[in-house]
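Submitted below is the structure of interest, expressed as C-alpha cells.
Note that this complex is displayed minus one protein chain, with the remaining chains in position.
Note that the chains are named A and B in the order they appear, and that numbering of residues resets to 1 at the start of each chain.
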Amino acid sequence: MAVVVEVKGLKKHFNGEVHAVDGVDLTTGEGEYLVLLGPSGCGKTTLLRTIAGLEEPTEGEVLIGGSVVNGLPPRARRIAMVFQSYALYPHKTVLQNITFPLKAEKLGREARLNKAQWAAGLLGIGHLLDRKPRHLSGGERQRVALARALVRDPSVFLLDEPLSNLDAKLRATARDELKLFQQDIGTTTIYVTHDQVEAMGLGDRIAVMYEGRVRQVGPPVEVYDDPADTFVATFIGSPPMNLVERGDQLVGFRPENFLPQAVVAGNGNRWSLPFHVHRVEHLSGDRHLYGTVPAGREHVRVIARLPATVTTPVDPDTTYEFAVHERHLRFFDRVSGERTAPRPVRD
Amino acid sequence: MALQRERVEPGTAGRKPEWERAGGVRAGVRPTLADREGVLAPLFLLPAVAYIVALVAIPFLLAIAFSFSDVTAGDPSFDWVGLRNYRRIFQDPVFWQSLRNTFVFTVVSMALTVVLAKALAMVLVADFRGKWVVRFLVLLPWTTPVALATIVWLYLLDSLYSPIDWMLRQIGLLDGNVFWLGRPGLAMVSVVLVHTWRIVPLAAVIIMAGLVAIPDEINDAAAIDGAGFWRKLTEVTLPLTMPVIAVAALLGAILTFTDMTVVYVLTRGGPTNATQVLPSWAFIRGIVGADLAQGAAIALFLFPLLLAAAVAILRAVRRMEVL
Partner (left out) sequence: MTAAGVELGDRARVEARRRHAARRRVLGRVGLYAVAVLAALAAAGPFLIGVVTALKQDADLYPGSANRVWFGMAPTVEHLRFLLDSTAFTTFAWNTLWVGALVVGITLLLSLPAAYSLARLDMPWAGPLGIAIFFVYLIPPTLLFVSLSRVVVELGLQDSTWSLVVIYPTITVPVSVWLLIGFLKGIPRDIEEQAMVDGYSRTGAFVRTVIPLAFPGIVAVVVFAFTLAAHEFIYALAFVSPTVEKPISVGVPTELVRGDVFFWQSLQAAAVFVAIPIAFVFNLFLERFISGFTMGAVKG
C-alpha cells in the first residue's frame, strides 16, 4: 500500500521563539524513499515527528493518503517509526516487541504470532524471538525495530537516523539491506539523516534542510550536480564544493573537477587559476591537494581531488596552473547564496 | 632548568636531597602525604567511619547487651540477667499488640501509598500550569517535621473541635462526633491515615525519578504502536518502574515501622494501647519507664524486619533494568 505524504506550509515553533520548522512544503511520491538531510538543528527530526503525530504543527497541514491528519494521534495515522535508539521495550522479548503493536489491532493470538513470524522471517531474525533486547547486537536490534514497524502494514515508514548507532563497518551493509528491504516492501519511506553519504546512497530523492526550511529537493545526482544554493553546495559532497569570489558572485566547482590545466580538455572555455598547493593527502588512491587560489585581493582555500589516473607530479609549496571546465562551474549570488545564471569566464 | 635557591636551614647546610641535585622538574616539590593515595583513601574515610562506629555501631551492640541486663536509669550498674527481659516481654500482651500493630500499620499504609504515589508521580511528571505550586503543596506533608505535621492532624481529629466532623455534620453525613482518636478502630485508621499522608509525597518523588528515567523514545514508540493510556500504563510504564516502586514502598515501610513520633504525639499509643507500636512502646518502657534494658529488648525486634527490608531494597535496585 503506497500512499503519498504531503506537508503544506508547515511551521513548528517551540515556546513561541524557536522556529524548528519554518514553512515547509513537501510531497512524496508513491512508494518513494525520501531522505530529509541536514545538519543538527535544521528541523528534519521535528518535521518527521510532526508527520508522525508526536508533535502538532503550529501552522500548516499534514496529509497522509489525501486526508488531513492534524490532531490525529500517531496510532491512528497508520504509520510506523524506527527511532535512532530503536526504542525496543527492554522488558519484553523480541517476539513480544514485535507483537505489541498488533494487540492494538485486536488480532487473535494465533494471527499475531503468524504475522510476527512472517515479519521476523523477512528480516532474518526468526532465531532471536525469545531473546531480550539487551542480549542483541546493534544490527540485530535494528532488525527487530524494522520487524516491529513492518508488522503493522503501515502506509508510511518513518526512520530517524537508524544507522547512527551502528559502527562504521556495519553501516554500509545495513544501508544496502535497508534499501533492498524498502524496494521489496514498496512502502513510502521518509528517512532522516545528517550523513550525506547515507542520503546519497539511499534516497530516491533528497530534501536538503537548513534552519527549518527545505533548500532543495531532488534526486541525488541533481542535488549534487546542480545545488540550489551555497549551503547545499557545501553540505553535499566530501570534500565540499569550492567557492571562489568573482565580482559579486561566488563561483563553485567540485574538487574532482579542479585539475591540472593540461588535463582539462573539452571544447569551450575553461577557467584557469594559479593553485598554490600547501599540502597533499593520499586517500584511497586519490590525491587531495589543499591550497589557495587568488580571488580579488585575497586568497581562498580550495581543495582539488586528483584521481589515480591523473599522474601529474605535484609537490607542496609550489604553484601550478589548474583549471575547471566551464560546464562544471556553478554560480551563486554572493549575498544570498542562491544559484544565479552562469557568466562566461575568460580564460 | 634553574634550580630554586632554597634558604638553607641552620643545621642542614650542605645536605640537599638527591632529586634536587639531579636538577629535575620542579625541584623543591617532594611527594608528601597529600599525594599518597593509598594512605589518603582510608585517611579521608577515617573521621566519618570512626564517628559512625562510636555512635552507631557501638550503641547498637550496647543495645543488644542491655537487653540481656537489668540496667535502668536509676540503677545503671550492669548485671547479666540472661533472657529475663525477653521472657517478660513475651508475657506482656501489650508487646504482642505492638508487634501486630507495627505490621498492620506498615502493610496497610504502604499498600495505600503505592497506589496514591504512583498516580501522584504521573501527575507531577506531566507539564501543566501552576506545577510548581502543586509540587510545593504536595510536598508539605513530607517536608514538615513529623511532630508538627502530626500536631496539625491532632486538631483535625480532635473529639471536640474536629473540622472534619464539622464538615461531615454540615453535609448531613454525621450526627454528633466521631471519636477519631478515642475509639480503638478509628484510632488505628487515624494513625494509618497520617502515615500515608506523610509518606505519599516522598514515594511519589522517588517514583517520579523512575518515570523520568524511561527514555522518551520508548513512550513515543508506544504511542505509535497504538497503545492507549491504560495499555501503555500496564504494559510499558508499570513493568519498567516496578523496581523503583519497590524501592519507594520498602523505604516507606522502613520509615513507617521505625517511626514512633506519629503514634506518640497522636495517641500516645492509646486508647489502651490499641495503637501502640514497637518503637513507641520501646520509648515508653525504656525512657519514660526508665527501664532501659526492657526498652532495648523491645526495640531490637525491629532489627530483623529492617534487615529484610534493606536486603529487599538492594535486590530491587540491582534489578533495575538496563534501559
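Please note the rule applied: contacts are C-beta pairs under 8 Å (C-beta built on N, C-alpha and C of every residue); 3 or more make two chains touch, one makes a residue touch a chain.
The structure presented is a predicted model; accordingly, all values stated were derived computationally and were not measured.
Novice: Touch as defined at the start, partner being the missing chain; which of B:I89, B:V108 or B:V146 qualifies?
Specialist: B:V146
Novice: Which of B:V81, B:V104, B:L156 or B:V189 touches the chain that is not shown?
Specialist: Touching the chain that is not displayed is residue B:L156.
Novice: Name every residue on subunit B in touch with the hidden partner chain.
Specialist: Contact residues on subunit B toward the absent chain are 26, 29, 32, 34-35, 37, 40-45, 47-49, 51-52, 55-57, 59-60, 62-63, 66, 71, 73, 76, 119-120, 123, 126, 128, 130, 132-141, 143-156, 160-163, 165-167, 197, 200-201, 205, 208-209, 213, 226, 229, 254, 258-261, 264-265, 278-279, 282-283, 286-287, 292, 295-296, 299-300, 302-303, 306, 309-310, 314, 317.
Novice: Counting contacts across the full complex, list the positions on subunit A that touch the omitted chain.
Specialist: Touching the missing chain: residues 1, 3, 64-73, 75-78, 104-107, 152-153, 155.
Quick note on the criterion: only the chains that are shown with their structure count from here on.
Novice: Report the inter-centroid distance (CA atoms only) between subunit A and subunit B in whole Å.
Specialist: Roughly 54 Å, centre to centre.
Novice: Enumerate the contact residues on subunit A facing subunit B in the complex.
Specialist: 49, 52-54, 73-75, 79-81, 83-85, 87, 89-91, 100-101, 103-105, 134, 148, 152
Novice: Within the complex, which stretch of subunit B touches subunit A?
Specialist: 215, 217-218, 220-228, 231, 235-236, 239-240, 321-323
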